[in-house]
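Let me begin by presenting the structure, written as structure tokens, before commenting on it.
Missing here: one protein chain of the complex. Every other protein chain is in place.
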Amino acid sequence: MNQELIYTVLLLVALGALAAIILYWVSQKFKVQENPKLEQVLEALPNTNCGGCGFPGCSAFADALVNADDLAPYNCPVGGNEVMKEVGEILGKAIEEKDPFVAVVKCAGAIHVRVHHTTYDGAANCSIASNLYSGERGCSDGCVGLGECVEACTFDAMYMDETTGLPVVIEDKCTSCNACVTACPKDIIELWPKGKRDKKIYIACVNEEKGGTARKECSMACSGCAKCVDECKYDAITVENDLAKIDYDLCKLCGKCIVACDVGNIVSTGFKPEMINTLAEKREKRLEKEKEAKRLEREKAKEVAEAEKENVSDKPES
Amino acid sequence: MLLDFMKGLKHFHKGGVHPHENKLSAEAPIKELPLPKSVVIPITQHIGAPAKVVVERGDTVKVGQIIAVHEGFVSSNIHASVSGKVGKIDKVMDSTGFKKMSISIRTKDDIWEDSIDRTPDLVKDIPYTPEEIVKKIMEAGVVGMGGAAFPSHVKLSIPEGKHVDYLIVNGVECEPYLTADHRVMLEKPHEIMVGTQILMKALGVDKAIIGIEANKWDAIEGLKKIAPEYPGIEVQGLRVMYPQGGEKQLIEALLGREVPSGGLPADAGCIVHNVGTIYSMYMAVQKNRPLIERVVTVTGKSVKEPSNLLVRIGTPISDLIEAAGGLPEDTGKIISGGPMMGKALNELDIPIAKATSGLLLIPEERSKRQEVYNCVKCGKCVEVCPMGLQPVELSLLSKNKNLETAQAHGILDCIECGSCSFICPSNRPILDYIRYGKSNIRKAKAS
Partner (left out) sequence: MSTDLLTVSPSPHVHVELTVPQVMRSVIFAMLPALGFSIYTFGIDALFVTLVAVISAMLFENIISVYLLKQKASIYDGSAVITGMLLAFNVPSNLPWHIILIGSAVAVGIGKMSFGGLGNNPFNPALVGRVFLLISFPVQMTNWPVPIMDAAVDGMTGATALGHLKEGIMQGIPVSALMTEMPSYRELFFGFQGGSVGEMSAFALIIGLIYMLTKRVITWHIPITMILTVFIFSGIFWLIDPELYANPFFHVLTGGVMLGAIFMATDYVTSPFTHKGMIIFAIGIGLITVLIRLFGNYPEGVSFAILIMNAFVPLINKYTRPVKFGAKPIKS
């Protein structure tokens, strides 16, 4: 019995070895001749096939890189500058370092700040809902909240916040591959430079309706009042179509616009909590001061009006 | 099937479903609704370019006066449906779910344009040339009243190179609950016959068939009785099945011809018009009356008095609901149109448009979709699709954004009848995703 076992094992090993030799020979004989650099470049790329580079997959991108004269216009957002440097070394071509970008969600319309006017019962897909009164919340330009962007993200860099009903971007995982930007039917998501130490300030609203109409639907809507424009010393904010926009190249992250905004719409990321608290406190104080100032004005106006009335009644009738 | 044979009914041969007919308002005669306090008339009630507004705030208008002019060929005139002062001209939510530019008029008295003949007598003579007929229909702003709202004068000119030998009048009304067309056929049969003759003259055809579903047997009998007075017009009963009223299915049932994929009824040698549109054309040509009112069915299981109401275009739906006994306490959904293809509304201020054929009030307990299960590959959606497609496959392709394959498998042929979602035992939103796929394909084509 032992002999049978040994012979069986040996035979199987021999068959396996023979099969391996044949397969290796065939793979070498019928190998497709490719530019060896292509394989090296492909190995250096992250191989996630996300399309963020603008090409349909990493092998197409590798092909384009190998055939390009200048690598400056090409960038792999997932791999970033590290991968591009490696590719540049392999191909002996110069690359251009690019700032990393991340996705930002430009809508502050959480569930509790928007008017509810319908109950939506269709398929849980933002595009389908946006054809039918844009889901359950007011402001038909704002986030529908059914998570099409979260589904589109292949890097697990987004999730839906249950309390606010808005998507949240995990900046460390975000590769700015553009999938969520194209998925969103309301074009709320935009790619912004990640910023030094992740700091950035942006206005979280895309509503271009007149202030009164917009505020009726969402209490955090940007009405285009331009108070932030007045405060900004660097001319980084412009108002167009009743909507303010911050230019990220000009913004110096001073935070004065956050203090100036009545609605509290402007979002800042990456700042230390103390800084955010300071800005929030300054804003609260400013709002209080203005309220006080208005109240005093009203009282003064009342006093003046009463004084005038007495003056009139004192006058002798002519 | 034996019954069909005995009654001489025809039917379409591919797919189809049998929703409960629920024709609750079939016995209710058409009632004219009192004038609303104000109307809101959208300028985009039709397929094609929006009409151009020609009045200003503060103008006084008469009933039948033009307030917006058609812009281009595929567009339609809009007329004032009440007399009074023009109010705000602003974007308002309408029955399509989007905010559209609308003209509001505050009603004062009921003064009509002098050219309109308001007598009820039948006018049988048609002393107009085909060109004059088309012109009158275009000026009257008649659009397809079955729901599509396609400007009718466009469907009165046969495209180059096509030969048309039949006019088909769509009196099928296959949607459950709706009875507006039924009552019009019952109460105005002669007008419909004359209207058909007008259309036959305009198109230059000498054969017409009026197709009616067998659940409107009194209308079939009524029209069959007077058909001998109107040569060339035939009345044909059809088996009750949804979507018999879809024009492609109707042509296949009546003539055995299938409209080719991506084609029009003219490619199959016919032109199809809804019976309500035919009635409006009669009014337009014989009585100089533009399209300013229509019959709307207000119905639902909890509605106190399911009715068929004759209302002016632009009346807010709240007026109609009041006239039907008031809004039922347990209303969960309000649908403009029928339950298979109608659009859900989210407010009560929405105005009646030219193509609003009915208002269906669904009780709360039936207004929510049931739990969704995995697709069990039962093939029922494939069995019922009247266009011979495989909805389960198209829905999955659309969801995964595989648009080229979806197009190759015929997703653009889908008539969005809803039979697939209706029959799916897993309650899957099949049609939702097919529509999603179709709109993505159209967007990609446009860019």
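A and B label the chains in the order they appear, each numbered from 1.
Operating definition for what follows: contacts are C-beta pairs under 8 Å (C-beta built on N, C-alpha and C of every residue); 3 or more make two chains touch, one makes a residue touch a chain.
All values reported here derive from a predicted model rather than from experimental measurement.
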item	value
Residue touching the undisplayed chain, where the options are B:K225, B:K304 or B:K368	B:K368
Selected from B:G87, B:P130, B:G232 or B:G410 as touching the chain missing from the view	B:G410
Contact partner of the left-out chain, one of A:F61, A:F101, A:Y120 or A:Y248	A:Y120
Chain not shown: contacting residue from B:V82, B:V311 or B:L431	B:L431
Where the missing chain touches subunit A, by residue	116-123, 128, 131-133
Absent-chain interface as seen on subunit B, which is shown	14, 17, 19-20, 165, 176, 248, 252, 255, 257-263, 267-269, 327, 329, 331-335, 339-348, 360, 362, 364, 366-370, 373-379, 382-383, 385-390, 392, 410, 413, 416, 418, 421-423, 425-427, 429, 431-432, 435
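The criterion applied here is as follows: only the chains that are shown with their structure count from here on.
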item	value
Between subunit A and subunit B, centroid-to-centroid distance (C-alpha), Å	44
Interface residues, subunit B side, partner subunit A - complex	97, 344, 346-347, 367-369, 429, 432-433, 435-436, 439-440
Residues of subunit A touching subunit B in the complex	117-118, 121-123, 125, 127-128, 131-133
